[in-house]
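Single-structure report; data block below.
Just one protein chain is left out here, and the rest sit where they should.
When the chains are written out, they are named A, B and C in that same order, and each has its own residue count from 1.
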Amino acid sequence: MGRSINLVYFAWVRERLGVEGEEISLRQGTETIDDVVNMLVERGGVYPDVLSDVSKLRFALDQDYATTESIVGSATELAIFPPVTGG
Amino acid sequence: MGRSINLVYFAWVRERLGVEGEEISLRQGTETIDDVVNMLVERGGVYPDVLSDVSKLRFALDQDYATTESIVGSATELAIFPPVTGG
Amino acid sequence: MIRIEVSACDFDIGAETAKVAEQGGGAIASFVGQVRDDGNLDTLELEHYPAMTDKALRAIAEAAQADWPLHAITIFHRVGKLSVGDNIVLVVTGSDHREAAIESCSFIMDRLKTVAPFWKKETGSDGSTKWIEERDSDVKASEKWQK
Partner (left out) sequence: MIRIEVSACDFDIGAETAKVAEQGGGAIASFVGQVRDDGNLDTLELEHYPAMTDKALRAIAEAAQADWPLHAITIFHRVGKLSVGDNIVLVVTGSDHREAAIESCSFIMDRLKTVAPFWKKETGSDGSTKWIEERDSDVKASEKWQK
């Protein structure tokens, strides 16, 4: 059975991708957040533009900060957003 | 013409001396706060008890902090009080 | 006592400070951040990640509680559309000691700026929009608390 994950986007990532989130099926061999980002970039369209430079992005797996090397494992939600600017 | 100065006391200095303040004539040769304190101590009564240990006292000349070596000069008010404890 | 609130509504500084003071201690520090007029700002929009925000703010408060002797912590952050002069964020800390109250308040603000999932978008008086970028000074301020 294929694994899937909910992606959620915020701020300019959301605006530029044009969606608040989406559920995607993870292809076999997907281990890290980097693998997920690469899958998205390979889709083409606006994805490469928005997601290629991961230094400008921050990630959270099930609402905890994660890095591109973090293992997705059985997480159900991956959030992709720019550095935070609250306060 | 003899010089005089207003002395004002606060906190336990005031309580133990039993007065809020007094005007005193400065004898000739009075230069520093130390000289004024010595004059008071020589009066006897409660003065030696309250004023002998100047390390426990603070002084202000015309509402500015001063030390026992400060020159009284033409100041009109000398305040004698314990270290402050506001805030 | 930790109180976290994320709301489109405004906060009442006096009331929030009183709630912290009720928990005892006698030393209450607070910080309020407001929308600053940079001469060209119409509105500021605060977006956040609802599922994560409370958790992230609570983790900051718990880290403060672990490092300083605090009786109470309140973190109130607004979201949605704000105008110049509007309140954005309130942090209140209560302790027996003023250093603990003030330092922990500073710590919470510094951490909040770099880890709480909020994003600010400015709309200028000419209608142009811009997402605020992370500031190096905020990153440095947050890093200085790392042990």
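Worth a mention:
Here is the rule we use: a contact is a pair of C-beta atoms (placed from the backbone, for glycine too) under 8 Å apart; a residue touches a chain by one contact, two chains touch by 3 or more.
Keep in mind that what you see is a predicted model, and the values were worked out from it rather than measured.
Judged over the whole assembly, touch between the missing chain and the shown ones holds for B, C. By the touch criterion stated above, the residues of chain C touching the omitted chain are 12-15, 17-18, 21, 24-37, 85, 96, 98-99, 101-102, 105-106, 109, 141. Residues of chain B in touch with the missing chain: 8, 10-12, 60, 63-65, 77, 79, 81-87.
Simple rule for what comes next: only the chains that are shown with their structure count from here on.
Rounded to whole angstrom, the centroid-to-centroid distance between chain A and chain B, based on C-alpha atoms, equals 74 Å. One finds 49 Å separating the Cα centroids of chain B and chain C.
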